[in-house]
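Pasting a structure below so you can have a look.
Apart from one protein chain that is not included, each protein chain of the complex appears where it belongs.
Here is subunit A:
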Amino acid sequence: MRKSRSKRKSNIHLQQPTINPRDFQFMITKVAVSQICKSVGFRRSRVSALETLTLVATKYLETLVKSAASFSNAASRTQSNILDLTNALHDMSLQVGFMGASTLYDHNNNCLLKSSVLESLSDFVSSANEIPFAKPIERAKERESEEVNAVPGSFQERGGHIPEWLPRFPDVGGTNENCDKRVYGEQLWENSSSVLGCQIDGFEEKRCGSNNVGKLPKGRSRIKFRVNNGGGTRVGLNGISCNNVFGQCKDEEEAEPVAVCEKSVKSEEKHILVYKRRKKRC
């Protein structure tokens, strides 16, 4: 039975649900797993069996990678290398078994790079037919452009969690100075001249009250305080409520301090938080 074209189109629009990110990656993994099953020899599959196999593959990948990460962390490293990955592969393959599993931790004869697991993977790559993924996946390229344009001490370098109007971090001496001291002799960090120098300078600046103290690299946004009633009129100092208001407040009309915190994310947009004080009703 064939439906008319108009009915087909309406059905297509109705059947397009919003896809979660988890579902999206699961569907991609399912496509890859179904390609592997087809290469092995299967022609059809039950949906439940395919989804189960996809879930098993996902869990295997995550477990392998987590154990490799934990091996590297145990060796005081943040970046994993092939040795960590080999150890993780050994852990995952112990249930099935592989050549040399009994002498894994033999100090005399063990060499991780000669592992039989790696050899079997090498044989698999050389013998199995290459099955590229069915469709290309677009890669996000936003991060690369951000790293290239980073200016020292700017938003990109310090990260978005630090506002731009805060002063820069103090310079902790030159890096060459610290390197030389490591080569020629150990020295405690708190005793280094750069740290002592910074402390003294900081105290002197506070006492002298020099003109440079308090000057920020970038101007901070204006802050106003308003004491106001719920309906827009002014009242006493009881209760505080917070509303989101888009608009401007004129200084001439206000006799009491106004609490308005302006935070400009972009130059075009201004979100104003108005803290209002309401009268308590006895």
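In the analysis below, a contact is a pair of C-beta atoms (placed from the backbone, for glycine too) under 8 Å apart; a residue touches a chain by one contact, two chains touch by 3 or more; residues count from 1.
Here, contacts and distances are computed from a predicted model.
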Undepicted complex member, UniProt protein name, chosen from "Transcription initiation factor TFIID subunit 10", "Phospholipid-transporting ATPase", "DNA repair protein RAD51 homolog 3" or "Trafficking protein particle complex subunit 2": "Transcription initiation factor TFIID subunit 10"
Interface with the unshown chain - residue positions in subunit A: 25, 28-29, 32-33, 35-37, 39-46, 48-50, 52-53, 56-58, 60-62, 64-66, 68-69, 78-82, 85, 89, 92, 95-96, 111, 113-114, 118, 120-122, 124-126, 128, 130-133, 137, 139
